[in-house]
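What follows is chain A.
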Amino acid sequence: MNPAVSAHLTTGSEKHMAPSQLPDLFDPVFTLEDLSVFYGAYEAVRGVDMRIAPREITALIGPSGCGKSTVLRCLNRMNDLILDARIAGKILYYTEDLYGDEVDPIEVRRRIGMVFQKPNPFPKSIYDNIAYGPRVNGRRKGLDDVVEEALQRAALWDEVKDKLKQNALALSGGQQQRLCIARAIAVKPDVILMDEPCSALDPIATTKIEDLMQVLSRDYTIVIVTHNMQQAARVSERTAFFTAEVDERGERHGRLVEFDATARIFSNPADKRTEGYITGRFG
Partner candidate 1 sequence: ACGGGNQTPARQGEDSGQPARELAGDVKVDGSSTVAPLATAAAELFAEQQAKVRVTVGTSGTGGGFEKFCNGETDISNASRQIEAEEVAACKAKGVSYAEFTVANDALTVVVHKDNTWATCLTVDQLKKMWSPGSKVTSWDQIDAKFPDEPLKLFGPGTDSGTFDYFTDVIVGEEGRSRTDYSPSEDDNVVVQGVAGTKGGLGYFGYTYFEENADKLKAVQIDSGGGCVGPSAQTAQDGTYKPLSRPLFIYPKAASLKRPEVLAFVEYFVANHKRIAEDAKFIPLNPEQEGLLQGALTKLKAAAGG
Partner candidate 2 sequence: MTATQRRLLARRGVNWGDLAFKLLLRLCLAVAVAFLVTLLGYVVHKGWSRLDPRLWENFPSIRRPERAGARSALFGSLWVIGLTAVICLPVGILGAIYLEEYADHRRWYNRLIELNIANLAAIPSIVYGILGLGVIARGFGLGTTVLTASITLSLLVLPIVIIASREAIRAVPGEIRNASYGLGATKWQTIWRQVLPSAVPGMATGSILALSRAAGEAAPLLLLGGLTYVAYVPDGLLSGYTVLPIQIYGWISQSREAFHDLASAAIVLLLLVIITMNSIAIYVRNRSQKRW
């Protein structure tokens, strides 16, 4: 993790600026500017501004339906696959407009990997699961090394090295999820997005994944959505708290309430809604 600099925090609607012990975000991997996301006419997320720091874990938390997954999926253009979904505002990946006309969404997804809530290995062998990404990206040779390296990094190698040809569905849930992380790593991404990666796992498997995330964040930028506040507190450097607000017309929109160093969000939140959520008074 990066050395400490003074913090620069961009928050949602109410723009809380607060000091922090974390580095400022001079070189953000993602810059979201007034991002709104629509499903058809429905504005699921409204006016989000935030910046995501490299090689850190950023957590998105908030009650169900507040748009955490929606925002996350925008970051690697998975939302392109949803009919009707479109964005307003801007997302910069480093300095480049992620939604620019020139940008190839398939290349985006290669760069920015994703791990999903439910472990979703392909019904193929462990080896083929990992090799899939390199293969669809045209790689034919040296796959063995890629597979081994990815599994090593995902802390799964020792457990599966003797059964690489076995069907991945025979693995336990936690192993499957680590396999999915290994699979994402195998395409050598820059960023890994994780949408509630542990919610289908038992506590022991969860601990392993959390440890793995910590290790991976040395090399990768990680953005994680979680509904488990404790998890956010345990693993992330920064936390963004979203909530759903009802507007004049009675529609619910996801809003970013507060974005700050995790320690601060959990100890001394600036917004009382954050506090209410953290202390369990609502949600």
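Basis for inclusion: all candidates are chains of the complex that A comes from, given by their letters.
As a convention for this text, contacts are C-beta pairs under 8 Å (C-beta built on N, C-alpha and C of every residue); 3 or more make two chains touch, one makes a residue touch a chain; residues count from 1.
Everything numeric here is computed off the predicted structure, so don't read it as measured data.
S.K.: Could you sort through 1 or 2 and say which touches chain A in this complex?
M.R.: The answer is candidate 2.
S.K.: Under the touch definition given earlier, write down the residues of chain A that touch candidate 2 in their complex.
M.R.: It is residues 76, 78, 81, 83, 106-107, 109-111, 113-114, 116, 118, 120-123, 132-133, 136-137, 169, 180, 183-184, 187 of chain A that touch candidate 2.
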